[in-house]
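Heads up, the thing below is written out as structure tokens.
Here the complex is missing a single protein chain, while all its other protein chains stay put.
Labels run A, B and C following the written order; every chain starts at residue 1.
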Amino acid sequence: MSARWHAHEGVRTWVALSPALLLVGVLFGGAVVMALLRSIGLLGIGEGGPSLAAYRQLVTDPGFARSLGLTLYVAVVSTSLSVVLGIGAALLLRRLGAGRRFATTMFQLNLPVPHVIGAVAILALVGQSGLLSRLGAQTGLLDEPAAFPAITFDPWAIAVILQYLWKEVPFIGIVALAILAAGGDDLEEAARTLGASAWQRLRHVTLPLLLPGVLSAAVIVFAFTFGTFEVPLLLGPSAPTVLPVLAHRRYTDVDLAARPEAMAISVVITVVVVLVVLLGAAGARRAIRGDAAVTEAGG
Amino acid sequence: MTDIHLDGLTRRFGDVLALDDLHLDVAGGSITALLGPSGCGKTTALQLVAGLLRPTSGRVRFGDRDVTEVAAERRGAVMVFQDHRLFPYLTAGDNVAFGLRMRGVARRERRRTAAAALERVGLEGLAGRRPAELSSGQRQRVALARALVLEPEVLLLDEPLANLDAHLRAGMRELILDLQRDRELTMVVVTHDQEEAVVLAGDIALLFDGRLHQHGAPRTFFERPATARTARFFGTTNLVPGHRSGRQVRTPLGVLHVPDGAPGSGADGTPDHGSDSIPGAGAVWVLVRPERLRVDRGDTDHPRVTGRVLHSTYLGTRTRAEVEVAGVRLTVDASDDALADAGPGTSLTLVLPPAALWTVPRADDDGQWLPAPHPATSTAGTAEPT
Amino acid sequence: MPPLTRALLLLSAALVVTACAAADAGDAGTLPDTSRWDEVLAEAEGATLDLHMWGGSTEINRFVDEVYGPRLAELGITLRRVPLADTADAVNAVLGELEAGRSSDGSIDVIWINGENHATMRQAEALHTGWAESLPNAALVDWRDPAVAFDAGIPVEGAESPWGSAQFQFVYDTARTDAAELPASYAQLADWIRDNPGRFTYPAPPAFHGTRFLTQWLYELSGGAEAWVDGFDEDAYEAAAARLFALLEELRPHLWRDGATYPNDIADLDRLFANGEVDMTFTQLPAGIGANVEAGTLPDSARPFVLDTGTIGDHHYLGIPVNAAEPAAAMVLADLVLDPDLQTAKLDPANGWGDGLAIDVGRLADHDRAAIDALTAGFGDLALPPERLAAVRLPDAPPELTDALDRDWERVVRQQRPRS
Partner (left out) sequence: MTVVTPAATDAARPAPRPATGGPGATSRPVALAVVLLLALLLLPFVPLVLASFAQGYFYPQVLPERWSLRAWQVVLAPDGATWAALRDTVTIAVSVAVLSLVVAVPAGRVLGTRRFRGRRAVELVLLTPVLVPAIAVAIGLHVVLLRLGLAGGIPGVVLVHLVPATPYVVLLTAGVFANAELELEQQARSLGASWWQAQRHVTWRLVAPGLAVAGLFGFLVSWGQYVLTLVVGGGRVVTLPILLFATASGGDTAITAATALFHALPALVLLVLTSRILGGGALTTFGGAR
């Protein structure tokens, strides 16, 4: 192979990649740069030069700290519960004999449904005057709406987490099913003949097999639950609220000085998410690309 | 050493009868091969022995212990699979130590035993490698080590060599035989390759369509096949149609004398299921192995036949030729120069040593194996007795 | 203002500052002369009019499409109604275009606007001025009424043509609350809240109804609306605000959900009220809650009421951006909506809206006036009589006051931080 061919090969590679990188780079990169610049007071209304006033303001503002805490709590709880319940659901569905294909299709029916709709539906279900509360009233268990536990707009953001579970448990479940479908049964059988009990098979075969793929899917879930705006706005608590809602609230604040602060919050959201991504980066890419590690086992 | 007893083992999947009433005994410390074409139920049988499947009916006994209801993980039968099934997220060493870990053996002890096992299969020093970094041959040997390290009562191999390249297979067979002799394991090997069955197993059980067709020592399958189907499966290509009465068989090649011994009975006389209905006479196939036929050099009084050579192929150590005699095609394997020089069309006389002849029952319509006689030269399909 | 309320108010100053610098010397589109109205009609013929308005109420949207659409079509104008989740989106779009140098042929011809959005656009000089009072139907409007001449304390100066009027009213449920117990002032409301723990709340500012609810409370604590008519006084505000927020803190445990959280907007409050989680909600419709009851968003037993100490009444207007592509057609619409028969139709809840009049009843011809009187008589007790509303109407507060209220509420009530 002449060197020229290799060079040619390399060039062709980067030419093929350029449209995607250009589009994502210019648009997304431009947006992030804009947000960064405005968070230090440039391009915005402030005449003064770049200043970290907005960030200093955030650090001193207890409201910000509480919001950050709440957002982390919501994202971590939603993600970990989604992983546990998702894997549980996958293991359950896998043991279904007849009707497994139908059940799995129904299981992921709400995946394409946008979150906004999920929020409206969950509010209508678990709000204090929602369907469940009304059933309580009809059966005499509850005498007034306030008797129903307040899990919407509540400090623990339970309705928000419920909505995320409603969408993300099927997502993790499907990823787990995909990984196990590519050789999970065979390895468990091999383990059985090697004397592994049901519990040992789960701990030493099924879970290790699922780990890389599910971990990367979990990163995606964390990034979403940490950064989304519509669901906590419709279902979540108002004080403290999650960072995205806080960022929006500061953003539309009458006081113009709040705008760099809003940008700073957006930057913080971005930084936290990118950090988590770097943590699970390898797994995330593999999960999305679908060639989970287990395929080598089949070879 | 544990012997295995399978009593009337049957397994049905919906309306598919995968295994039908299998009765088989495997002596402790011996190797039995379950042989047959794909879909004949041999893998299902193995899984039933391993406990990975529950039988629809029938019992599985290890020695005097009835293990039919015992779960695979407590049955003491380890299985090595065709696709090696190593745990991709564990190193080779950890894979081998897996079974020990399940038994709660301490880490240092496990590591030491695993290293020894790897060395035993010729993979010392590769304990740290991931399965993805090993060749298919190495992976299969790790799988073997993983099973042996548990010193199982029973070792079950499901087409262990099917995925390996030809040159690797011979080495692996030696390794398996060596390991088995070393630990006097009771071993059952499933394979579709009769050569592998003959080399590995002291005893072969031939299955067709979920039923046991013939069971016995490898030689009987070559020399004393019970039925034409067994013969064909084992590659005895010369089948001459004929009618037998007593020890004489009228065939298109003339009257042939066959040695004593009821047709289809195993050399060591073990009763065979497939052939209990054979009377001493009637429609039979006369079988003669190509390598037992010889070119006539006028130095014997054995029966001789003369035919025309259709074509011949040089196989290095010997030559294979196809000779048509009275409408019947015979394949001859010999290292005789005369054969090597015989071009197509030349006339050739072959010797039929009586000891090499054997008869198996022939159903009236069972002529499908016979290659359609060449229209131009053949006389009637099956020659009238002369 | 619903979520993303003033999402793009953000860009106002930033864009305006850069836009003015960048845009070439303001040759924003000039307005046709309204004195020769037939020429305006001619110029408007064949135009496509982009009307940007809050799209949250399907009834209002249907009213605009089905009533104004055909009448404009008769004049050769195609109405294109663009629904907004928040009027600030349109404000931002105009300011964005100006900032990007597009000072003419803009994408928006006319905006349904009032209050802060009006203030923002006037601050950015983004609205045509001086045209509203010269429309043919402007004669029907009482431009001397401060509620018309001033929009949230800022003089209209012909930059906005009134479309309708509204007045803040409370709503209660006769099935749950006895009319006699109703409070007549904010002081009595505070007592009512203490007596009915968990049964009252208000939308969180900067939601429109929340801000207005607190503004009226501030009026009562600072000696009435008169104190603010001639502009914003920082010290007077500080004094009154201190008393207001102290009171709100004291009342907090008695509110719905112990005052830990507040509904996002009037829609959430309506839902809480309709489902019996709280006992009061608000409305702005002079024609009362007939339309809401008919649409099933409020129970049949709901009734409006006002406090003797007064509630804020104001007008909502139509404004024409400086870079409007079809200013003539925009003026035709502004004039059209003031036709007496269309104002009456807008007042009638059966048509889905029930919005107050922008025109002065006194200036109408007898038959128009009779039609309106007959209509209001038919409202029954689902609406308050116009006289009752007029008697307690207070002017809107200057934007500085409402902005200060919003900011303080966020810090004190939402974030529980002491007022700086």
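Annotations for the structure displayed:
Methods note: a residue touches a chain if its C-beta (ideal position, glycine included) is under 8 Å from a C-beta of that chain, and two chains touch if they have at least 3 such contacts.
Everything quoted here is computed from the prediction, not taken from an experiment.
When the full complex is taken into account, the listed residue touching the unshown chain is B:53, out of B:9, B:26 or B:53.
Checked against the full complex, the candidates A:52, A:76, A:137 or A:211 give a single residue touching the omitted chain, namely A:137. Although one chain is not drawn, the whole complex shows that of A:32, A:52 or A:72 it is A:32 that touches it.
Residue-wise, the contact with the chain that is not shown comes from A:116, picked out of A:65, A:84, A:116 or A:207. Residue-level contact of chain C with the missing chain is found at 2-4, 7-8, 10, 15, 52, 55-58, 61-62, 65, 82-86, 89-90, 92-93, 96-97, 99-100, 102, 107-108, 265-268, 270-271, 274-277, 295-297, 299-300. Counting over the whole complex, chain A has residues 10, 13, 15-17, 19-21, 23-25, 27-28, 30-35, 38, 43, 89, 92-99, 101-118, 120-122, 124-125, 129-131, 133-135, 137-138, 145, 166-171, 174-175, 177-179, 181-182, 185, 188, 213, 217, 219-221, 223-224, 226-230, 234, 244, 247-248, 251, 262-263, 266-267, 269-270, 273-274, 277, 281, 284-285, 287-292 touching the chain that is not drawn.
Convention: only the chains that are shown with their structure count from here on.
Ranked by how close its C-alpha mean sits to the mean of all protein C-alpha atoms, the top chain is A.
Chain geometry summary: the mean Cα position of chain A and that of chain B are 57 Å apart. With each centre defined as the average position of its C-alpha atoms, the distance from chain A to chain C rounds to 39 Å.
A separation of 92 Å divides the Cα centre of chain B from that of chain C. In the complex of the two chains, the chain C residues touching chain A come out as 3-7, 9-10, 13-14, 17, 88, 116, 198, 204, 206, 257, 260-262, 264, 271-272, 275-277, 403, 406-407, 410, 413-417.
Chain contact summary for the complex, chain A toward chain C: residues 43-45, 61-63, 127-129, 144-146, 150, 153-155, 233-234, 237-240, 248-249, 251-256, 259, 262. For chain B in complex with chain A, the residues that touch the partner chain are 50-52, 71-74, 77-79, 81, 83, 85-90, 98-99, 101-103, 131-132, 146-147, 150, 156.
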